[in-house]
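Working notes, structure below.
Only one protein chain is missing; all other protein chains are in place.
Up next is chain A:
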Amino acid sequence: MAHFLPRPVPSDPLAASDPGPALSTHGLTRDYGRGTGVFDVGLVVPRGCVYGLVGPNGAGKTTLLSLINGLRRADSGEVVFGVPAHRVAVCTDVPEFEPWLGAEEAVELAGRLVNPDLRPENVKNALHRAGLVEAADRRVGSFSRGMTQRLGLAAALVGEPDLMILDEPTSALDPRGRAEVLDLVAGMRGRTTVVFSSHILADVQRVCDHVGVLRAGRLLYQGPVAELVAEHVRPTWLIRLRDDGAALCRTFAAEDWVVRVSSVRPGLVRVHARTVEDGERHILGVLDRSGARVISVGPEESDLESAFLSITGAAR
């Protein structure tokens, strides 16, 4: 890690029984003026989790990660690492390498800078995990952006870090490459703590177990992804029927707890209740009374995107 700027505070190594979070920030603030920057961010990244940092463009994700990895200075607040500083690896959104180095050399250099006793197997293993074994001898200058991004991952992996900070690691990858990188990140869960910033919410939902939502430099939410999604379940149910559902629509429309009812397509009815509780309490009774031939009934699935929109929209 860069130690040139005020050095992040290491946690007490004696507190081994409760190692605490792998990374936390307290009141981290960097004000660029005119409302830009990050403000009073208190990030808590549990050890071993994959933590997704999401937010719209300009929310302050990259600024926050730069403050954490020491590339920028905070106006106030502190960053506390729960792992040794040399066990933290960073992969920026646009990684760059000396174009006249071979890929293997670039990874070796990255590894030796953090661990002078690096073994050659670590380099080969990192290249293998990033899917760059075939290109190990190629000069970095001939790499595409996607390959350079993979090389950035290999350079981060080679030191076998305890904490990886990845800024938009899939932004330049094709769908297959993206899937591979997401699998790679998901596979680290439990062994390596990963902080993963992205604006692709489907990626975050797929690999992250914790999420932090940033908007306008402020942390609006952080916690388990599943809890966030559950908290933002909409009071909407989808009912699949044998018939076209027109009669059932009329039945539901007569109920005072129903806000809206619509036919998505023949045989599929969406019921929007006033509250989740109202829906859960009354839907089955209405179906029973209607005599409709029901194939299935269930809540319309919420996802991170709807939760994110709900959170960031509420903050407007």
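What we mean here is this: contacts are C-beta pairs under 8 Å (C-beta built on N, C-alpha and C of every residue); 3 or more make two chains touch, one makes a residue touch a chain; residues count from 1.
As a working rule, contacts and distances are computed from a predicted model.
One chain of the assembly is not displayed; among "ABC-2 type transport system permease protein", "NADH-quinone oxidoreductase subunit K", "Exo-alpha-sialidase" or "Fluoride-specific ion channel FluC", its UniProt protein name is "ABC-2 type transport system permease protein". Residue in contact with the omitted chain (choice from A:92, A:251 or A:312): A:92. The omitted chain makes contact with just one of the residues A:21, A:37, A:55 or A:70: A:70.
Even with one chain removed from view, chain A keeps its contact list with that chain: residues 1-5, 66, 69-73, 89-90, 92, 94-98, 100-102, 104-105, 108-110, 112-114, 116, 118, 136-137, 155.
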